[in-house]
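In this view, the complex is presented without one of its protein chains, the others remaining in place.
Just so it is clear, A and B label the chains in written order, and each chain counts residues from 1 on its own.
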Amino acid sequence: MNNVLFTWIRKEFTDSWRNGRLIIFLIVCFGVGLMNPITAKLTPMLIEMMQDQMKDMGIVYDPPTITALTSWEQFAKNIWIPLLVFVLMFGNIFTKEYGAHTLTPMVTKGLKKTTILWGKAIQLILVWTAGYAVYFGVTLMYTEYYWGTEDELMRRVWDMTAMFYLYSLFIVALLVFFSVLWKEFSGVLVSMVTVLGLDLVFGMFPKVAKVLPGRISSPGLLLQKGYEDRYEYAMGDFAVPFVVTLVVIVVLFVLSTILMKRKSVD
Amino acid sequence: MLSIEGLYKRFGDKEVIKGLNFHVPKNSIYGFVGTNGAGKTTTMKMVLGLLEADAGTILVDGERVTYGNTDTNRGIGYLPDVPEFYSFLTTREYLALCGRICGLSDKTTKTRAEELLERVGLAGEKHRIKGFSRGMKQRLGIAQALINRPKLLICDEPTSALDPVGRKEILDILKEVREETTVLFSTHILSDVERICTDVAFLKDGVIALEGTIDQVRTLKSNGEFLVETLNPAGTEALCAHFPNAKVSGEQVVTLTGNDDEMLKVMAFLSGNNIPVLKVERAETSLEDLFMEVTKHE
Partner (left out) sequence: MMNANWMTLTAKAAEFEIGDYLPLLIPLILVQFGLMAYALVHILKHDHYKTGNRVLWIVVSCVFSIIGPILYIVLGKEEE
């Protein structure tokens, strides 16, 4: 292991630990993860309440049975929250150093700019992975405790978790890339929103949508009814955007490394 | 130690550095003087490879500086004008980080850090850098710049934002480190230069207007004037009556021009006629006057 890179990553973690950001982020992931089984658990109660009112209006329908699926559907629906919080809490780890001129003494001592880039990128990936694992772990633990997930469903859960993980790495790669390009965090955010917006717009054309990273951003699709018999087909459907996203991530990191060498960081 | 030749730099359509040449001798304390916006910081950043020069060569100890990750930085310590450090670390942790980046062993860094903290007067500081005053940050800045025993220490206006006490502390530290390194520091405070520098260069309009050792620069402008201040008006009158080139230049002050012989004659006249005097002194041009003259706009 590169000694300087390791030192640099350790400095990044000291920062996020002492500022309280790391622990807060993990607690948030825990809290949001907890909301999934809670929502599932409370659904029958709310439905019954609704039914009392509906009955007054003369509408009668069967209450849905709550299973592990309900909890996992919530998991897929809320998966954006930890990612959004992550980007807002950790997204400025490049730009805040540009603004504070804290990198100047480091660079003039011979710290390579690529080491700065990779140290921060690795820190981002590690923190996000930890938060995502907490989010997934909490939902899994409670869902198993209350309902138990059958093997067939569990397979899909793993698939969608892995799929969204790759998508989240795409977000991290965008974050790193724009942090090399811009000096201000606002510029980074606007650029990211623009790219994701474009992804969404082009996603409306079915032909292009099949290859865009945005395709794997809605993991809940894998849980939808009707996919039972089309499961293998579905996985084939996601294979292309999966590979495209992977390639885009690699390209973004390579470009970031090249551009970082030319960047003025003081 | 450092030599710059034919350096050019423009920002947009504004040419800031226009063919700069200067040489910093080994073990000197080199004062780099110029008004605000004269291009001092720009020059220093080019020496550090933080900015790309449009033309020209910069040699540090014979090695050429390139933009980006320049190897010459291993031999340079840099103190920025407003040094900023990681506020969540303590001074010792920060110096340990610097040492590791320089590739020093942890043991070397530790002893060196203690030695430097002692020297800059921060040895008792156990808290995080958050909440340090300007002066403390400036002193820590010197410590971090010296951690790897650089051959050249570059300080960008190290004293301009400090009070007189803080300024004196920094100047004393710079004077002390001269034994182990060469110091280049930029400033617009002339008294700082007079206090510690051995060499000086005036930067004006992107070129060096004047360069040399302090003594050279001082005598350059001295044109053999000397002053006599008498105790009473009668003495002044007597002097003026006897020496035709004497000019009254103040209350009971007479300015005379001439070489050492002339000065001795004046002194003989004074003692021969029992004229009481307050002082007889050579008029030395102060750096302040010199600077004003060099940088004034035609």
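Definition applied: a contact is a pair of C-beta atoms (placed from the backbone, for glycine too) under 8 Å apart; a residue touches a chain by one contact, two chains touch by 3 or more.
Just so you know, these numbers come straight off a predicted model, no measurement behind them.
Asks: Touching the hidden chain in the complete assembly: which of A:Met49, A:Leu126 or A:Ala162 does that?
Replies: Spelled out, the listed residue whose C-beta touches the missing chain is A:Met49.
Asks: Kindly state which of the options A:Trp8, A:Phe75, A:Tyr142 or A:Phe238 is in contact with the chain not pictured.
Replies: Considering all chains, including the one not shown, the answer is A:Tyr142.
Asks: Of the listed residues A:Leu5, A:Val85 or A:Val195, which contacts the missing chain in the full complex?
Replies: For the chain that is not drawn, the touching residue is A:Val85.
Asks: In the full complex, which residues of chain A touch the absent chain?
Replies: Considering the whole complex, chain A reaches the absent chain at 19-20, 24, 27-28, 30-32, 34-35, 37-38, 41, 45-46, 48-49, 52, 85, 88-89, 92, 96, 142, 145.
Going forward, only the chains that are shown with their structure count from here on.
Asks: Can you list the residues on chain A that touch chain B in the complex?
Replies: 3-4, 7-8, 11, 14-15, 18-19, 100-102, 104-113, 261-262, 264, 266
Asks: Considering only the defined contacts, which chain B positions touch chain A in the complex?
Replies: 45, 48, 50-51, 68-69, 71, 73-74, 76, 78, 80, 82-86, 88-89, 93, 97-98, 100-103, 141, 144-145, 147-148
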